[in-house]
Structure formats: structure tokens, C-alpha cells
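One chain of protein is taken out of this complex; the other chains stay put.
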Amino acid sequence: MSGRRTLLRGGTLLDPSQSLQERGDLLIADGTIARAGGSIEADEHTDVLDCTGTLVCPGFIDVHCHLREPGREDVETIATGARAAAAGGFTAVCAMPNTEPVTDNQAAVGFIIRQALRAGAARVHPIGAISVGQRGEALAEFGEMVGAGAVAVSDDGRPVASAHLLRTALEYAQAFDIPVIDHCEEPTLARGGAMNEGVVSARLGLTGIPSEAEEIMVIRDILLARRTGGHVHLAHMSTRGSVELIRWGKDRGIRVTAEVTPHHLTLTEDACEGYDTHAKMNPPLRTADDVAALREAVADGTIDLIATDHAPHHYDAKEREFADAPFGIVGLETALALVVTELVKPGLIDFSTLVDRMACRPAALFHLPAGTLALGRAADVTVFDPAHEWTVEPDRFLSKGRNTPYAGRRLSGRAVYTIIGGKIVHRVGG
Amino acid sequence: MTSALGKDLLGLEPLTPDQIRLILDTAEPFKEISERAIKKVPALRGQTIVNLFFEASTRTRISFEFAEKRLSADTVNVASTGSSVQKGETLVDTARNLEAMRIDMVVIRHGASGAARFLADRIESNVINAGDGTHEHPTQGLLDLLTLRDHFGDLTGRRVCIVGDVLHSRVARSNIWGLKKMGAEVAVCGPRSLLPWAIGEFGVTVFSRVEAAIEWAEALNILRLQLERMTAGYIPSLREYNRVFGITRERLDRAPRDILILHPGPMNRGVEIDSDVADGPHSVILHQVTNGVAIRMAVLYLLAGGRPELAEAAKGGSER
Partner (left out) sequence: MDRTLRRMADEIVELNDGIDNLIIVGIQRRGVQLAERIAATIKARDDADVPRGALDITLYRDDLQTVGPRPVVGSTTLPWDLTGKCVVIVDDVLYTGRTVRAALDELADFGRPARIALAVLVDRGGRELPIHADVVGKRIDVAPTDRVDVLVEEIDGRDGVVIARRGESA
């Protein structure tokens, strides 16, 4: 670090981890938070950033994204994904292990960490596989992977079909104090499915995935967390039933946490009309009633955090028949604006809740040294302007992926500065 | 190019009742052409039509081909075997190639729901859906409507039950939309495992027992039971299916009225329908096949329309 310091002047400091919400300046020195609050004078060693009208908060953390490296560098790399993350206001992301080869060992975890350091954008925390090769059989070496820097384990992309395997993982992971993330999908019910099972799928003649395919696994996982005392984290929840089951588990003190994606909070199965493959997700987009339940759950904390499930695909991969198109959309560069536009502006949640669900809770659940503006902590800071209006133009994404159903949408809210370890990694407009 | 039907015929769900009536009315004079000694009129002379069949289908392809030839169109058949489709060419590549060859219309049969729409969105040629996955098979729906109309006249209030594997049937969907738009009362009957979960939201009556359906219906449209449904675990056996849901002479004899019998073919005799029903006095199955050509001629003819602004200019003359 040079001796220079950075002063964020004139914004509103918003840090739910310290119940901080006040107009004030923030001083960063030596890559850490040096002073917060009040009016801070700048000396000649200080760069001043005008933050008037913005919110200055702990850096956002996306605990669920697919960076495709190693294996599909044509689709996304750790570097492009990390830059896209920073552009979206994320100071850190967790990379899912369903790469080619699977991130199921110490060396693979180390590779991701090295690539991320080289990229110098958002921090990238690897997630290791639960089972070797994500084959759902033998446990991967959690201890070795955590030693190399993994922060959680998951077979995401594939559900853990075997209840025995998940139980074992929940037990074994306790030695390392990491969450076990499950992609909840009962495989025999979901087989061949392309969208939510309902009247739209029946009309379009597409095989449906019933809500129960998710909910059966949600309750199974909650019961196994109860049995083992382990921490199960449920990825991308999509149904009202799942919300009710999680609430049931939390009421009983079971260590279950959950996430939801911006798209499950903002779109319904109707987006699949016309066979729009950009609306093909797994879990599928559900009904308006499910969306309402998920929004309530974010507001009341039943769902702990918002994660993108950023899933880039090659530009023409979605240009095909709906049933054969791949699942998933990119999300890193639209997540913040979608939450501001669709949840905060209509009054469903306040900005403090947004920051809690996108920064504080992810850091707490994944034991990351971030999610706070406390003095002396690494200066991972997101400065965003909630009133900044912009139009989603996929061609301008930093991600290599262009697959989004939001192209052309006018949204409010944009990261103005993304600061990682005191370094400005992204500023709006370049 | 827009016609009274729009650019394409992708399904019956998006059509208005008037558009469906127009197709059925247009099919009437085409029936007569097939009875002539020279079964050919020059209406589509010079038009190039590609029959793009990604799934094997003898009768639908032949029916379209007759319809095209009787309208004097130039036709090319592309079947999935032996084409570049088998070499991994994507549907979007196929679409671009067709476009580059300046063809006028494409008739597409494809195993994926939405494939016809996919093609239609990407090429300027008219696209006719000849069956896409489990979505729709609009010309089959229309020929079923024409056959029913030949026998009942107005379909308002007529009770038609679709029997069998509605879940996987594009014929069922096209029939449901078409019949409802024509004012008929529609029911479905089959094992619950072969009906869509959301069938209740289609606005149809659901019979779980075939005897009840027979007591209610004036016409039965009996769907083909795909034999692979058994191995996929939807039903226990073909034998049991015939015992519980098969349309047999004994069951029909107990009906309070004569019931018109339709089947889109090809039939599994002794499974969903018994031979003496298929060949019986109230079967209109061959009539459906005859009507199929007339309906397809009508659809081809209507979609071949030119540009409306030229139509206005051409109206200056007095000849009507």
C-alpha cells in the first residue's frame, strides 16, 4: 500500500452490522477502515471521492456464482467474472465447484484462489464439492479444501440425491465450521423438466418441475440438519412451501439458512411464454404467489440472503429449442438494481435490509472477514447510488455471458464505486 | 407478408374463432378439388414449400404433400434421416439456411415444443406447425373440427371428449383450444397420470372413468397411446389400459346415444381402440384423413397471401 488515503465524502453510511445509518464521511487508510462518521478533513495525502447522494456500505458478497473456470473459459473466466462482480457492486463472490474438472480437491481450490488474485477484481472464495467429482458417492476432502481456502461445500448444479451422503457431509463439515450448501431438487420428480409445472407448462407442452421437487428436499435437508446439528444452507429457494418449511425449521432452532436469487424475486413462469429460453432457470421461475412469499421471506429474514446464481452461457447456447436450452442467467451486474427497483422502491424492504441481505448476512454465514465497516477491518466498501437510472444492455456487461431476460429493462440503483481492500476496483462509467 | 391468419400457423390457441371459421369455410371448396379428375389448381404456382420433418410421420407429411401438390406448389421434403440435422446442425442453422434459399413456406414437424415458433421468429417465410413436441398440432385440430362440423353442423354446445394420453398429446391441446373457440363443451378422460397436472385450469370437464365419459359425450376423439409410456412408468400395461380405458364395442353399446368416433392415427388396435369400433358405423376416422388434405390446402392457400397495400391498389378494377 502506498501511503495515500481515500476519503469517501458526503454519503450516507449504512452498516447494519453496527446499526449504523447516518450522513458521514469514511476514511480508508492502509486498505482498512480508518475512521467512519462525522465530517473528516482531507490532507494532501488523501484522495477525496464525492459520494453525495450515495449509500456507503459494506461490500456486497455473492455466495453463489458460476465462473466456469477451469473448463469453459470461452463462457466465463475467473477474471471476467470477478470484474463483472465488481461492476455489480460485489467485493467478493463464492465460486461454485461445478467446473471441468470439478473443484473437489486442494489443488483445484488453490488454482481458483491464484487466478482470482491475478485478476485483481472482486475477491473469489472457492466452494468445494461435497462429493468427489460431484458424483454423489464418496465425500471430497473437506479439510484439505478448507485449508486451501474453500469457504463452503456444495454439489450445486446437481442435487445431493443420497440422504445418507448429505447427512454425512453435515456431520463431517462441523469440524471445519463451514456450511453445506444444497441444491434442493428431488431428481426423479424433476426429471426432464424445463419449467415450473403449472398451467403455463401444460399449455406450452413443456415438462414441468413441481414445487414439491424442491420442497421434499428442503424438508429432508432441514430434518438432517436437526439430526446432525450441522449447518445446511439452501441455495436459490423458489417456492412458498420452501419458505414455510424454512420458517418451521428456524422456529425450532435448526441450523438452516437460505438464499434467493433476484430473478426468483422478480419474475414468474409467465416469462417462459413464447418459449423464451432466457427465462429457463433451475429451479424454475414459479408463480406470482411464490414470488410474494419469497419477498416476504427476504423482508422478515426467513430467507437470509440474496445470491445471484450467476450462470453465464455461450452467446448462442440459449438460441435453441426450450427443452434443450441450458438453465440459468447472468446476474452479477443486475442484482443490485433489481433489488432496489423491485423490492426497495415499492417499500417491501428498506436499504438497511438490502445491505444486510447482500453484505452482512453472507459474510456472517460463510465466516468471511467482511460485511462490516468496523474500524480496522479490510476496506471492502460498496458505494451505490439508489437513484441512478440505467438500461440493461447485455452487450455492455463485463461478464462474457449475455444471457439475461432483463435486456432493455430500465432499472434504478447502481454501484458507483466498488472498493476492495482500499483499492477502487470499479467506478461507474469506467 | 401478412394474411388473414398472420404470417404463420403455430397453434389454435392464438387464433380467434373467426380465423378458425375462415379456415374451415375455406376448406369446403377444397374438398371438391380432390374429387375432380384433375386434382390440381394453379393457386400456389411458383411457391416453394419445404416440408421439414425432424420426426418420422408418414401420414401428416403425405397429407401436406398432397395439399401442396394439388395447389401446384413446388415442394421439397427434408426428413431428419440423411439430413444435416443428424450431423448436429442446430435448428437455428437450419433456419438460416432455409432463409438463404429464399423459400416461401416451411412446414415443420419437430420433437421439441416451441420449435415451430422458434423457426417462425427467425425466418420471414410462412411457417406451418405440423406438430411440435407436446405443444400443438393445429392442422390436426382443424381437420377434427371440420369432421365434427360435417356431422353436427354448428358445434355450439356439442359434447366432445378427448380420451387417452392428454399429457403428451399435441393433438389434445389443439383440439381443446379449437373446440372451445367453436363453442363446444370439452371433456378429457384418461388415467390421471396421463393428464396434465393443471388440466383443471383448461376449462374442460375431467372424467376419470371412461364409462362416465361415454355416457356424457356425443363424440370421442381417441388419442394414440404411445407405447413408450408404459416403460416410462405412466401406466402398468397395455392390457390393463385396454381393460380400463379402451374404447370397446361393449362400452359403446351401453351409451345412451350413437357416438361419433375420431382418432388422429396411427391406431393401436386393441389398445386405445378396438377394431370393431375403429371400423364401425360411427367411425369417421377415414373422413378425417380426407378432410386433412382439404384443411391443409386451406391453410396453405390462406397463408400464401400477398401484401395488403398492393391489394388496395389492385382493387381499382371492376372485376371481382
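Residue numbering begins at 1 within each chain, and the chains themselves are lettered A and B in the order written.
Here is the rule we go by: a contact is a pair of C-beta atoms (placed from the backbone, for glycine too) under 8 Å apart; a residue touches a chain by one contact, two chains touch by 3 or more.
Remember, predicted model here, so these are calculated numbers, not experimental data.
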For the chain not depicted, the shown chains it touches: B
Residue of B:G265, B:G280 or B:G305 in touch with the missing chain, whole complex considered: B:G305
From B:S3, B:T75, B:T94 or B:T205, residue that would touch the chain that is not displayed: B:S3
Residues in subunit B touching the chain absent from view: 3-4, 22, 25-26, 28-30, 32-33, 36-38, 40-44, 71, 301-302, 304-308, 310-311, 314-320
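Simple rule for what comes next: only the chains that are shown with their structure count from here on.
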Inter-centroid spacing, subunit B versus subunit A (mean Cα positions, whole Å): 46
Interfacial residue positions of subunit B with respect to subunit A in the complex: 13, 90-92, 110, 112-115, 117-118, 132-136, 170, 173, 196-199, 201-202
Of subunit A, residues touching subunit B in the complex: 197-199, 201-206, 208, 210, 274-275, 316, 319-324
